[in-house]
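Just one protein chain is left out here, and the rest sit where they should.
After this line comes chain A, so read on.
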Amino acid sequence: MVRLLTKAPSADSEFYKMVVFAQAYSIKLTTLLHMWFFLTCYTTCGYHTIDERRFPDFSYISKTGDFTEMLDCVIISHFHLDHCGALPFFTEMCGYDGNIYMTHPTKAICPILLEDYRKISVDRKGERNFFTSQNIKDCMKKVIAVNLHQTIHVDDELEICAYYAGHVLGAAMFYIRVGEESLVYTGDYNMTPDRHLGSAWIDKVRPDVLITESTYATTIRDSKRSRERDFLKKVHDCVADGGNVIIPVFALGRAQELCILIETYWERMDLKVPIYFSAGLTEKANHFYRLFINWTNEKIKSTFVHRNMFDFKHIKSWDRSYIDNPGPMVVFATPGMLHSGTSLELFKKWAPNPKNMVIMPGYCVAGTVGSKVLAGEKKIQIDAFTSVEVNLQVKNLSFSAHADAKGIMQLIRQCEAKNVVLVHGEKSSMGFLKSRIMSEFGIPCFDPANGTTVSIETSHVIPIEMSASLLKQHLIRQTESTDPVNEGMTSASSPEESSDDSSESFKPKTPSTVRPKDKVLIQGVLVMDDGKPIRLEDADEALEKIGMAKHKVRFEVRKAYNATALRLAVEEADHYQSLDTQGASNDGDVKMDQPPAEDFYKDWDADAFALDLVYVALQRAIGGHIAISRENEGGAIVVRSVKIRAPTDKDDFEKGGILVGWDYQDEDLATRILSIVTLALTTSR
């Protein structure tokens, strides 16, 4: 428990909420006292075409329906209906009135798709209790458009920032930060650039939690180029054979890439087979792409002035009457999962003929016609009255711009996530990816089922402000006290601790390894004042702040030692030394040497000798870390306020020892020094 935080006793539970309501996922972050993230993650169906649960179950967020109170903001990652389909319902019919954020292109394109969705649902399927056109307009008015990388302060604590996701035009990943805790919600993203979009990119934001989609959790797709060749060959073969090709797509996004692809191929091969695009949206969509060219990739951006990639020569818009036209054709038809509209109509018509072909470019929600086609069913029940024989060729082309397993791993590496939560994928493949992430990165990974709660403990850090002068003071000290070789914190006696911490522990003394210090040892006093930021100050400053008078205590201690023993030891040492040297010369030399030595011992000053010994010992033990100086007169050793000297007549002490004096503030240093002194004077060898 972080006690520091209890300084404001009333704040026993700081409670931040935030729902990322994008797609089917609502992520509720609750930061509690201990600053853990409680992450509720449920995968209800944002937009489910066949389920009667059209909209997500918002009661997960609030039982009372007071969503505005409960949520800080709603973020829409991109314009696909499974990510924003329920937005007007939520704002206009459930009464959410808070901030809604999305990127500019999403804000532009979203209402068109919503309107389209509304039309299909209400006009064709006769749904009731659906939002109206006016609802969509009102809802979009509340939307706040954001730019990439722009940091938006939702309130005092919550800030969000969008990053390019590449999935469709305007798709974004969101970095969300509350205090020092952060989260990245990816929405859908794509890590490989395609023909009109760049790849997703994020700063090294080091989020505590990364919530990533995992649609293609296990797929590592083969190279882009070969997939494209594959796609084009299949289409070409089919039309050459006189068959019709139906490509179910979303009106925006993937469709544009496929169009660019087919357009260039047709141009190169000089094909005349007509290509149609079913949605009336095309023209408008292309106009959007032109205005938001900044959101496409670099290549399109750099050439747009001269040639707009979205002016297609070969692709014409679809008319229902063409359905009976003879001869081969290629039709891009919406929607992408064959659940309604033109694509279903065409599919019903063309399915029985084995010459025809359907190319399923994306992922299909379970239960849709598309998913049944993908599953290889030969007879598909479309509704209560209709069923279709499926004879046409079915090609599953994984063209959808989701990140594959490799891409997901790449993103985790890029943002250096501390925890990963996988959503939007199939259980089994998520499990596979999960274990891979855990083993490769060594970070916790979760794949919560719908409606379950995940608790993730984050390491909590506390932001404080440190006095710059304090930092400077420590830095200067640590640079001064060290040798050219940069090892301020290295204790000479601790080579064995090198495993502890690379920069703090022992480093080999090769001059070539000099590098800037990235760690500085700091000590100071935390000053906590209500309502002000916590500050780390110099002790003196801090004490001044709380208005306390300092009291100085000085110790003057006599350090007794056995001078005789010391002298004997030295003499003995000298003796052995002379014996050693003697070995190299003859006996006569020894006698020549002896007399001056005797003289020396006569007025031998024990204290001065002891000081010398102590000085050497101190230099050896702590000299690398702290400045040790000697006074010229009397040879006193000074280390900060610690002074080691021989007693003088002024002192009241009895003779027979050296004096050690220090201020109480250097008590710890003095203790250390005293122990070194003791050691030096007792075992003088």
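Quick notes on this structure:
Going forward, a residue touches a chain if its C-beta (ideal position, glycine included) is under 8 Å from a C-beta of that chain, and two chains touch if they have at least 3 such contacts; residues count from 1.
Everything below uses one rule, namely that contacts and distances are computed from a predicted model.
For the chain that does not appear here, its UniProt entry gives the protein name "Integrator complex subunit 9", which is one of "Integrator complex subunit 9", "GINS subunit domain-containing protein", "RING-type E3 ubiquitin transferase" or "Glycosylphosphatidylinositol anchor attachment 1 protein isoform X1". Contact with the chain not shown here comes from a single listed residue; of A:472, A:575 or A:620, that residue is A:472.
Considering A:464, A:573, A:616 or A:679, the position touching the chain not shown turns out to be A:464 (whole complex).
Only one of A:151, A:387 or A:435 touches the absent chain when the whole complex is considered: A:151. Screening A:66, A:155, A:180 or A:389 for touch with the missing chain picks out A:180.
Seen from chain A, the chain kept out of the figure touches residues 1-4, 7, 104, 107-108, 111, 145, 147-152, 161, 180, 204, 206, 284, 287-288, 290-294, 304-305, 459-469, 471-472, 474-477, 479, 488-491, 493-494, 497, 500-501, 504-506, 515-530, 533-536, 539-540, 542-543, 545-546, 548-560, 622, 625-626, 650, 652-653, 657, 660, 664-669, 672, 674.
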